[in-house]
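Apart from one protein chain that is not included, each protein chain of the complex appears where it belongs.
Per-chain numbering from 1; labels A, B and C assigned in written order.
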Amino acid sequence: MIKILSGLHAPDSGGVIEIEGQPVSFSTTRDASRAGIATVYQELLLFPELTITENIFLGHSPRRRWGGIDWAEARSRARRLLDSLDCYALDTDTKVSTLSVAQRQRVEIAKALSHDARVLIMDEPTASLPQADVDQLMDVVKKLRAQGVAIIYVSHRMSEIFELADRVTVLRDGALIGTHAIDEVDEAKLVSMMVGRAIEQLFPKVEPNIGEVVFEAEGLNCGPLVKNVSFSLRRGEILGVAGLIGSGRTELALALFGITPATSGTIRVKGKQEVIRSPRSARDLGIAYVPEDRGLQGLVKPLPISQNISMASLDRMTTFSIIPFAEEARRALAAVKRLGVRSRGDVHQAVGELSGGNQQKVVVAKWLETQPEILILDEPTRGVDVGAKAEIHAVMGELAQKGLAIIMISSELPEVLGMSDRIMVINNGSVVETIDRADATPESVGMAMTAEQKKMDAA
Amino acid sequence: MHKIMITTVLSMSLAAGVAHAQQSSWTGGDDLPTNPLACDGTPAEVAAMPYDGGTPTDAPDRMGKTLTVVDIPKLVGIGYFSATSKGIADAAAEMGTMDVKTDGPTRANIDDQITLIDNYITSGVDGILYAANDPVAIAPVLKKALAAGINVVGYDANSEPDSRQWFVNQAQFNGIAKSVIDNLSDEIGEDGAFAIVTSTFTTPNQARWIAEMAAYQQKCHPDMEWLETVEAQEDNILSFNQANTLINKYGPDLKGIVGMTSVATPAAADAVTQAGLCGSVAVVGLATPNAMKPYVEADCVKSVVLWNPVDLGYAAAYVLRATADGTLKPGDTSVEAGKLGELSVINGSEVLLGAPFVYNKSNINNFDF
Amino acid sequence: MMVAEDNGSFGRRSATSRAGFFKKLYTEYGQEIVILGAIIVLLIVVGSYNPRFLSVRNLNTIFAGNAYIAVAAIGMSMVIITGHIDVSVGALIGVLATISGTIAVSGYPVWLAWLAPVVIGAAINMVVGILVAYARIPSIVVTLGMMSILRGGLISVTGGDWISGLPKSFMISQLKPFGVPAPIYFMVALTLLAAFWMRYSAFGRSLYAMGGNAEAARATGIPIERRTMIVFMIHGAFAGLATILFATQLQIIQSTVPPNLELTVITAAVIGGVSILGGTGTVIGSTFAAILFATIGSALIFTNVSAYWLRAVIGTLILVTVLVDVMRRRNKR
Partner (left out) sequence: MHIRKILRHETILAVLTVIVLIVLSFQSDRFFTVDNLLNQGRLMTEVGLIAIMMTFVIATGGIDLSVGSIVGLTAILMGVFWKNLGMPLPAAMILAIISGTLAGFGNGVIITRFSVPPLIATLATLALYRGIAEGISQARSVRGYPDWFYVLGQGEFAGVPTQLWILLVVAVVSALVLGVTRIGRTVYAIGFNEVAARFSGLPVDRTKLAIYTASGFAAALAGVIFVSRVSTTRSDMGTGLELDAITAVVLGGTSIYGGRGTIAGTFIALVLIQGLKNGLSWPALREKEPSC
C-alpha cells in the first residue's frame, strides 16, 4: 500500500490517486515526489557510506550555475532541516554509518521534507525507537502537522495513534476495514478491527513457575558496551532487559551467544563454569538467541521453512553428515503446527514469502529445535502485527511455564512490563538496576533507563 | 599509519635482499647445452645423423591426391604466424593439391594447442603442420596423430623428434645467435654493454637463442658486457616501458638493446627514438620487417635478423607434400621445395631453410609481412 | 558497529578541528594515502640505491608508462563502485586500437581516429550495459562473453597484421609539452575530472548509492537501469581514451589483445580502494595504484631483482596492501 502510494510499486489494476483534486499516477518514486508525496520507510533506506547531507539531497541537490552540486548550499539547507527537527547537535558531514537508529530516522524525515512534501507518509516510524525518542518524534510530527503537512502515519502502537491521529483507517490483509474519526473509537475497538477478533489482552502473562538458577554471569566485559555485567537467571523465569537503543543490550546478548565472545568475566551454566567462544558452543550449552534483525541475522530468506527450522540443529539430525530429508520435513511440520506458522502451503515455501510475524515464529521454531534451556529474545515483536505479537507473547509464556529461562530484550516498555518477571535495566553498558515485576512501573523503569543520560545531557 | 610504513619498508628490504642474492650475472637462457659457431663463420662439421623422426602407422597412399591439411601455429593473430600461414597457403595454391586451414589458439597456450590438434585428429585430416608451444607437452598428441596415419611436419618450433616426421628448421639457434651478436658488435664495438628485452623466460625459442647468444658472446666477443635480460610478455607498451627503464637505468653505459620478439624489437626501437638516442643506442633484434620499417627507414635501426617466415611456411607445406607422396624418405639428404630449390636435411630429421636473413634499409621494402 | 558513537538519542560531535582535519582526510582517503606512501617510499628507497631512478627521464617513464591503465581504471572503478565488473576491457582496448589505427592510416583526419575509439567504445559497452541493466544478466557473465567475441572478432578480421605508417600527427602520446609526456597530462586531467564529477554531480554521487544499496537507491528515485547502462558507456568511453594513449605511443600498432590487461586494470581499481562489493572508493586511488605498478616494475629492474620473481613480488605487495587496508578498516570501527 505504502509502496504504491510512494511509487515504488505500480498499482496492479484500477484505483485513482488524487492529490488536491488532481488525479495522478506514478510509475516511479520520482513521479511521486514531484507530486509532493514523500515517504519515511519502515526499513530505513539510507546509504551508510554517504554523509547526512548527501543522503538528504541525493537525487535533487541544489545546483550551481554550471550544474555541479552546490555543497555549501546543500549543507546549510540540511542544517536548517535538521534544526527544524530539533537535531541541533548532528554534524551534516557525518557518515550515516556512524549514526544511531533514531538519528538515522531523523535524517530520513529530513530527506522526506527536503522535497517540500505536502503529504508525508510515515511507515512504522517508531518500530525501532526507544521510548524517549518516540516522545521527541511525536513532537516533531505535531510540529509538522501544525505547518500544514498532511501526514499518513502507519503504526501498530495504539498510544501513538491516539496521541496523533485525527482520523484512523484500519487495513487488514490488504483490504479496507474502516475509517473513523479518532474520537469515535477506543483502543479495544481498534484492536478488534485490526485482528478481526477481540483480544483480551496483548500480554497474556501466565503465573510463573520459577525454579533453580540455570545461568549466572559475573563481571562480563566485551567492548565499550558490556561493562562488568553480572546477573543470574532461573528456570521458568522471563528476565526483561530494558535500555535505550545503543545502551549495550544487544551487545550483551551477542557476548552471551558467542558472536563476540566476552573478553573477561565468568559464566556458569547450571552451576558449571563455561567459556562461550562461538554460537555453536553457546548452543551446546543450551543457549538460543533469536536475533534483533530477523531478515539479516535470523533467516535465510530464499531457503524453505523446513531448512530454516533445521538450520541450528542440523548436526544433531545427521549421520555421517547426511541429511534425513523426510525427518527434517516432519519435524518442521510439527514445529510449524505447534507455533501456528501460517504459510501458503507446506514447509517447502520460502521463508521470505511469509509475513513478519510468521517469519519470527520460524526463527523461534529454529531455536526450539535445539532444545534450549536458556532463550534470548532480542526485540521479539519488532515489525510484527498485533495479532502475531499476542501469539508470540503466548508462546513465550508457555515456554517459560515449561521451565525455559528467557531473556527478553525489548524497546517497548509495555512489553517489558507486561511479560517480565524481573526487569534488568542497562544503561551505557552497565546494569543500573534490577526491578522485580511487582515494583516495576513505566516511571521506575524509564527513570533507570535514562537516569545517567539526563546527567550527561545536563552537563 | 606507522604500521603501514613498517610493512612497506619491510617488504622493500625483503625485495632488496632478494636483489642481492640475485646479483650474479644471469641471462635468461635455458639450461640446455649450447653449441656456439666458430667466430669466423667456418661451418661446423656436421656429423651425419641417422633419421630420428617418427613414422605414421598405416598411412594410406596419398601420392598425388588432394591432401586435407591443418596448420596449427603457436597462436594466431600475430604478424609472424600470419606470414607463415601465408607461405603455406601460397605453396598450397601453387601445388593445387592441398586444402589448408590455419587454426591456432588465441594465446600461446600449450593446453589449447593440444586440444585443437586432438580435435583435428578425430575430425580426420591427412596432414598436420604445427609450431609447438612446448616440445615435450605436444609430443603425445602428435604421436597419436602419427598412430592415426596422419603425416606430421613441424616448423618454427620443434617437438621431440619421434613425435613427428620432419621439422623445417628456419635457422639453427646458434646461427641466429651468431648473426645477432655479430651485428650488435659491429654497431656498439667489442667493449659495448647491452641488455635484452624478451617475451617471457619460458618461451622455448627465445630461451634457446639467448643461451646460444650468451655462449657465442663469451667465445667470440668476450669484452662485450651483457647487462641484463628483462621480460615484457607479448605486450608492446610493456616492452616500450621496459626498454625505457633500461635506458634510464644504465644511462650512457647502455650501448645496445636486443629485442627477442617481433613485439619487443620495435618497442625498443621506439623507446630509443623517443629518447632521442638514435645512433648512440643501437637496437638489434628479431622481428618481422613490417614492424621494423619505420625505424629502419629512420636510420634508427640498422639490422633486423630473421629468416623469411613466408618461406618457412612455404617450405613446410612442400615438405609435407613430399612426405605424403613418399618422395622424402628417411635417409634422404635433401628435398625439393618449389621456388626455394633444394633444401638440405640436417640433424637426422630436420630440413634447414637456410642461413638467417638480415633485413636492412636496402632490402626491407621488398618484404611485406 | 554504529552504537559506539551513540549516547542515547542524539550524538554530540564537536566541530571539526584542525587535528580532526587530518584524521578526516585519513578516514576519507586512507587507501589513497597508503598507496601514495608506498610510491614515495619506493622512490626514496630505490632512489638512494641508484640515483638514476629519480632522474626526470625515469620519473617520466614511470608516470607515463601506465597512464593508459590509469585511464582505463577510472571507468573500471565506476563500474565496480556500482557493484559490477568488466573483464572484457583488455579485449575492448585491443579492438579499439586497431580501429583507431586503421582510420588513421586510411587518410581520414586524425581527430576522427581519436574520436572513433571513444564513441565506439561507448557503443560496444552500451550493449554490455543493456544486457546487465535491463536483461539482468550478471556482469561477469556478460563481459566474459563479450571478451570472447571481441578477441575472436579481432583475430578473424585483422589476421594479426600490424598497422604501420601512422601519420606523425596521430602520435599524441609522443608529445612532450614542457618536457612532460602527454599521457601524464591526460592521466591527471581525466582523473581529476572524474573525481570531481563523482564528488560534485548528482549522477556521480548516485553511483555510490547504487552500489551500496540498490534497493534503497531505487526508492530514492534513481533510475538504476538507465544509470547502470550509462556507467558502462562511460566506462567504454574511458576505455576509448585509454586506447588513444595506448595506440599513439609507438609508431606501430600491434593489432592483438594486450595480455592480462583486464586483470591489471581491475587490480589497479581494486587496490586503489574501490570496494569490489560496490559502494565505496575513488578514482584517485586507482590512478595511484596504476602508478604504483609502474614504480614497482621500474624498481625491480633498478634493484636487479630477478624478473623471475617479479610476479611474486607484485602479488606480495597486493596482498600486503589489501591486508593493511583491512586492518585499517577494522581499527576504525
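FYI, contacts are C-beta pairs under 8 Å (C-beta built on N, C-alpha and C of every residue); 3 or more make two chains touch, one makes a residue touch a chain.
If you're wondering where the values come from, they're calculated on a predicted model, not measured in any experiment.
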item: Which displayed chains the unshown chain touches; value: A, B, C
item: From B:Asp52, B:Asp111, B:Asp223 or B:Asp368, residue that would touch the chain that is not displayed; value: B:Asp111
item: Selected from B:Asn35, B:Thr68, B:Gln218 or B:Asn347 as touching the chain missing from the view; value: B:Thr68
item: Of B:Cys39, B:Ala93, B:Val136 or B:Ala298, the residue in touch with the unshown chain; value: B:Val136
item: Residues from subunit C at the interface with the omitted partner, ascending; value: 87, 138, 140-141, 144, 263, 266-267, 270, 275-277, 306, 308-316, 318-319, 322-323, 326
item: Absent-chain interface as seen on subunit B, which is shown; value: 28, 30-31, 66, 68, 70, 99, 101, 103, 107, 109-111, 114-116, 118-120, 122-125, 134, 136-140, 200-202, 207
item: Residues belonging to subunit A that touch the chain removed from view; value: 259, 278-280, 282-283, 289, 291, 296-304, 307, 311-312, 314-315, 318, 321-323, 325, 348, 350, 366, 370
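Convention: only the chains that are shown with their structure count from here on.
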item: Central chain (by mean CA position); value: C
item: Distance-maximising chain from subunit A - centres being C-alpha averages; value: B
item: Mean-CA-position distance for subunit B and subunit A (Å); value: 71
item: Footprint of subunit B on subunit C - complex, ascending; value: 26, 34, 37-38, 41-42, 45, 49-50, 52-53, 55, 57-58, 61, 65-66, 68, 151-152, 154-155, 158-162, 164-165, 174, 246, 249-252, 254-256, 258-261, 294, 297-310, 313, 316-317, 320, 324, 327-328
item: Of all residues in subunit B, those that touch subunit C in their complex; value: 1, 3-5, 7-9, 11-12, 14-16, 18-19, 22-23, 26, 28, 76-79, 81-82, 106-107, 201, 228-231, 233-238, 240-242, 244-249, 251, 263, 266-267, 270, 273-275, 288, 290-291, 293-295
item: Contact footprint of subunit C on subunit A as seen in their complex; value: 6-8, 28-30, 33, 39, 41, 45-50, 54, 58-61, 67-69, 71, 87, 89-91, 93-94, 97-100, 102-103, 106, 132-133, 136, 224-225, 244-246, 248, 250-251, 428, 450, 453, 456-457
